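All protein chains but one are shown in place.
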């Protein structure tokens, strides 16, 4: 068992992390932080915090207190810039679900995130934890972005088998990816009956994808009128190898990532509300490109589920402990 | 004035064509065909057919009768294979909104449409009518596909200015693009909270795009949980020219196609329920690609609106007569 | 012709009013007000304001200037409390689309709107303009609420034929009814895959319905995951008369309100984007109640369309001039 604290639990990512922690047989929630809800009953966020008298988290505490509570694992679900300023706790593992520690190069923050990183020297102390491709190590874990996760699950195992200049990633995400705060782009009047490309050619997950692959790709995200789920449609040219075979072999032992048989298309419905990923591989009849489609839940494998999977790996537990691995097409 | 007959008016495309004809000051509807509704009051499809006693279309007639009624303009909204077998009427203009006459090469039908064309020798007598790029002429007009329209509005003016091998078209459409007939893919249970790539790398609009451009591109369509509207996100490398400048110049005089100013993104809401198109041009910060996004209404500029625009051109009327050119973001 | 000014044009109601004014052959837009957009090009709101060089509205002016510009007709689309404080312009007709002048009794504002009316003595100078039931007169017109419109179109003609104590109105509205401002209830994360009852038993349209009927009813509104359209399902007991016959007779001459034949159910799709209303009448097999369902577009007959219809009446023009009366099930 490991004790857990969640910092900034009231956003979508925080709440979904809370859900995974409560369902995990080896994680023991001891603190839930939220500056806006400090002092209020924790059950306002999740009714399960009300039911079992045994829980030690009857009320929200401040984020500062949650960070300092000495838990074995701290999940930080803060906005990028606030997370960048975090002083890691004296003990335990810190998993940052923001983008604040995903890059070794502090210059990325000025160019892509719009702020100068306040603790640039420490960035190299963080481990980018994408279990299938870049297993976490140490005590400071940067959890990947949702778009980057989907793109990298498709492209990572193929990075030496594709022409770098040929790769395009066109991604579509449910609107929970845009967060719970109020802004015009998440007003239902602009989301319903719509699909919105945004930050076209300049989204901060592009350098995250490039960092792991070792080369740049074109990347455009779109917001969908769905609550959750994310699809990355990836276009590429092979340098010779059969890309399906490479993916089949790479994910052969995985319970999290499924490479679908030929002719089967990933379905958002099967991965929504789960921490699993589905990959479909297609040959383009017109050109010599291969098209690979990866589907995940942006809040599951794209955030909270992956954070817990990283912890499972770090602690040496079964990789899928506490994860949700099957959805239903209903 | 020109008299109009609509063949197979009861599908989405037929109904939308009917709407444009009723709103057009120079088109006079004289017949509405539907084999399934023959004999029933035409007002069942559109209440306007009830109101003005002067209308000559109180009841549906058969498609055969609608085709033979001697109208100046006949719009055929049949399924591909049925449309391919059509004997053109003895007089007047025939606009085929299906894919049955879009290709000069009959081989495309076997490879991409799944049927052998029954009248291959006549294909060369048809004109592919995409007014901005391939103005209609003669009396047999093949109206373009919705995806092809969006892709070609973005790519057509640039075909000599981009690297052919660099072009990728990732498109997303409202589900009316899948038609009114009942099939699993249009069951709301699979459409809501979902986005579905389909016919990945093998959709029949790929060769249609290639025919006009003169080279092949990669194309993947996706079905969205919206009723109408279509977005094509196009990735390409320029061979040198500034692509925005080329598009600005090409569409300078157009009332139908708007090239948005830098930094402005196409919005489905502004083109839904219209026959207009919006194009946004973006520079990719990571690679040397340009990204061009084109938004149309799949049933407007992507079908019925374009059919009427073709007729306006053929008859020498103002190009936008009877078209709907502005939507609202509401 | 009449000149028109719109105050607070940038919300949903203002924008939709602008749309109707631009489409109206006898209305000549001369001013568009918005405090937040003052000085910006008016075409930002509607591209039609850009196209015709002849338009006199190249930029937004302040709401105060729009109110004082001396137009023949001023449409005010302000929030309730701001509208209540308005000094009517010296000349012309003022149509208030808010709830600020719908009640003769100022006490309603304290009880139901949460503010004390700043100009209570003037309330009796306003005319409640619901053309079919309470035709507008004079120069100060209070435009009805969207829910009240749907409920009253169904119940108004029957007010002497039903048992007052039996009436229940359960209404469902598209989320544009909640306005364009950012609040948790319009965040897409709470709108998608949801239906939200709100202000249960305490919504301010309840006294509005009661004022015209002369008796209280139970009323609960719900927010739907749709952009526009509103359905009111009304339950009542007749005191003897056949309610369908009464409605048929009452709306016999109307081009705006259609009483559907027996067995036909109102469809949101047929009234969305229109200023029309549909009414269906049903007998309850279990009890002696009659169930009447009324469908409108909340922004059309429920707001902007009705405002223009009121103006048509006041100026003695054809009632449906400039209105949109037919939608399509697409």
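Order as written gives the chain letters A, B and C; numbering starts at 1 within each chain.
In the analysis below, contacts are C-beta pairs under 8 Å (C-beta built on N, C-alpha and C of every residue); 3 or more make two chains touch, one makes a residue touch a chain.
Given the structure is predicted, the values throughout are model-derived calculations rather than measurements.
**Student:** Among the chains included here, which ones are touched by the excluded chain in the whole complex?
**Tutor:** By the stated touch criterion, the chain not on view contacts A, B, C.
**Student:** Touching the left-out chain: which of C:17, C:34 or C:233?
**Tutor:** Checking each option in C:17, C:34 or C:233, the one touching the absent chain turns out to be C:233.
**Student:** Using the document's definition of touch, tell me which of C:64, C:160, C:202 or C:249 contacts the absent chain.
**Tutor:** Checking the options C:64, C:160, C:202 or C:249, the one contacting the hidden chain is C:202.
**Student:** Given the contact definition stated above, which residue among B:1, B:85, B:104 or B:188 touches the chain not shown here?
**Tutor:** Result: among the candidates, B:188 touches the missing chain.
**Student:** Of B:180, B:199, B:283 or B:313, which residue touches the hidden chain?
**Tutor:** Looking across B:180, B:199, B:283 or B:313, the contact with the absent chain belongs to B:180.
**Student:** Using the touch rule from the top, list residues of subunit B that touch the missing partner.
**Tutor:** 12, 175-176, 180, 182-184, 186-193, 225-227
**Student:** What subunit C residues would touch the chain not displayed?
**Tutor:** 165, 168, 170, 172, 174, 189-190, 192-198, 200-202, 206-207, 210, 216-220, 222, 224-229, 231, 233, 235, 265-269, 272, 280, 282-287, 289, 291, 293, 329-330
**Student:** Considering the entire assembly, which residues of subunit A contact the chain that has been omitted?
**Tutor:** 12, 15-16, 19, 46-48, 51, 176, 192-193, 227-228, 255, 258, 270, 273, 299, 326, 328-330
The definition used in the following text is that only the chains that are shown with their structure count from here on.
**Student:** For this structure, which two chains have more C-beta pairs in contact than any other pair?
**Tutor:** Result: the chain pair A-B has the most contacts.
**Student:** Is the contact between subunit A and subunit B built from the same residue numbers on each copy (over half shared) or from different ones (under half shared)?
**Tutor:** Copies use mostly the same positions to touch.
**Student:** Give the label of the chain whose average Cα location is farthest from that of subunit B.
**Tutor:** Result for max centroid distance from subunit B is chain A.
**Student:** Distance between subunit A and subunit C based on Cα centroids, please, to the nearest Å.
**Tutor:** The computed centroid separation for subunit A versus subunit C comes out at 44 Å.
**Student:** Any idea how many Å lie between the Cα centroids of subunit A and subunit B?
**Tutor:** Taking the mean C-alpha position of each chain, the two centres sit 39 Å apart.
**Student:** Two or more other chains touching the same residue: where does that happen in subunit A?
**Tutor:** As it turns out, subunit A has residues touching two or more other chains at 189-190, 192-193, 225-227.
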